[in-house]
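Omission of a single protein chain aside, the complex is shown with its protein chains in their original locations.
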Amino acid sequence: MNTQKIHWFKFSSPQNFYFLAGRMWPWFAVLATVLAAVALWIGLVMAPVDAQQGQGYRIIFVHVPAASLSMFVYLVMAGWAGFGLAFNTRLSGMMASALAPTGAILAFLSLATGSLWGKPMWGTWWVWDARLTSSLILLFLYLGFIALQSSIDDPRRADKASAVLALVGAVNIPIIYGSVYWWNTLHQGASVTVKGASIAPAMLWGMGLMTAAFWMYAITMTLVRVRAIILDRERHTEWVKHAVE
Amino acid sequence: MAGANGVGKTSLLRMVCGLAPIESGQILWNDTPIHSQSDVYRQDLCYLGHLNSLQESMTVNENLVFTAALAGNAPEPTQLQEVLAHFGVRGRGEQLVKHLSQGQKRRVALSRLALSQARLWVLDEPFVAMDEKGVRMLADLIASHLGKGGLAVITSHQQVDIGTIAPQMLELRA
Partner (left out) sequence: MKKLGLFGVMAALLRREVSVALRQKGEVLTPLVFFVVVASLFPLGVGPESALLLRMAPGVLWVSALLAAMLSLQRLFATDHADGSLEQMALSSTPLGLLVAAKALTHFLLSGLPLVLMAPVLGLQFGLESHSLGILMLTLLLGTPTLSLIGSIGAALTLGVRGAGVLLSLLILPLYIPVLIFGAGAVEADAAGLGIGGHLSLLAALLVLSVFFAPLATKTALRISLE
């Protein structure tokens, strides 16, 4: 093993990061698959049947992890974007752009699974509960970010403008979530959740592992996507021309 | 600053103003990079680009008062009249800008320079589309500004005589 210190700054150049990401992503893909398999086994096989909701509640093992991770990804995205804005690095903006679609997909997945849960429970395809509504708003924030990026032609300006948007969104997320939760308690809506007292340890393990699986998946997809973005943005450089031969 | 169309004169001027980002190198004013002293630098700066920065539905005087206010100044009405007269748009102070011809609008834009107390003038093709008299007026104005110890960075296609002061020439090539 090389005992020399790793010069991390070397990887802040898109060219070096491209190759690093290329070596890293398969590992994360494997981790994601393994964790997901274990989590699904726990969720679908091992965890007990819920007293009130029967078998249908099992969708929580996808719904809650997807919702939590979609918010985590937004904060990471805002972090990268802010870093890029402050230090004027190209790669940070590319990372933020790479994270956005994954975050949006996770938010959408959270909505879809929430909807699938609601149908057998309450007979409706949508329920205005706090988590679902917050996920919906988070999806809007993601779509806004993606839309702003795609409507500005100059990539540097697009990165900076969407960075401002992501930061404003990140600051607003606690306020938005807070107001939606407050709104929901006021109007006594239905709730897409398992009641606290009856959460078995197995359920928590299942949700935790699934969250970790989604996290690994997000990292995998982001690394793959950022490589494509790097190739696109840097296509006029020599190393890209050699890399795609 | 001279150079063919599209070579980057306007971009360079905008970098000098601090509007456009700089990929490499630095711009120094009083030996300090401009980005670390933005507020001080902007007090010393007056920029005239291709656009006139005139609000069409306001009068000439209102426009001049506003641009002076942005620089922190409040000119007297007599000063406004003098400046307009000097640039050959005497008496048009109370006219709406949209009723002026292109040439007159340009002169009103230039008269902003006369009211400015900034040390550094950054002018992007100020002599374009001006008749001989206008060119003379502007050249004299720049000369007197330089005489008072001011600086001017100008891009131009044409060779213009600015009094007895020989300009430092910079030619941009693609």
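Quick notes on this one:
As written, the chains take the letters A and B, and residue 1 is the first residue of each chain.
By definition in this document, a contact is a pair of C-beta atoms (placed from the backbone, for glycine too) under 8 Å apart; a residue touches a chain by one contact, two chains touch by 3 or more.
For clarity, every value in this text was computed on a predicted model and none was experimentally measured.
Within the full complex, the chain left out of the display is in contact with A, B. Check A:Leu167, A:Ala202 or A:Ala243 against the missing chain and you find that the one touching it is A:Leu167. In the complete complex, the residue from B:Glu76, B:Glu94, B:Glu132 or B:Glu171 that touches the missing chain is B:Glu76.
Of the listed residues B:Met1, B:Cys17 or B:Val89, the one in contact with the hidden chain in the full complex is B:Cys17. One chain of the complex is left out; on subunit B, the residues touching it are 17-21, 39, 42-43, 45, 47, 49-58, 62, 65-76, 79, 115, 117. Contacts to the hidden chain, counted on subunit A, fall at residues 85, 137, 140-141, 143-144, 147-148, 151-152, 156-157, 160-161, 164-165, 167-169, 171-172, 175-176, 178-180, 182-183, 186.
One rule holds for everything that comes next: only the chains that are shown with their structure count from here on.
Distance from the subunit A centre to the subunit B centre is 50 Å, each centre being the mean of its Cα atoms.
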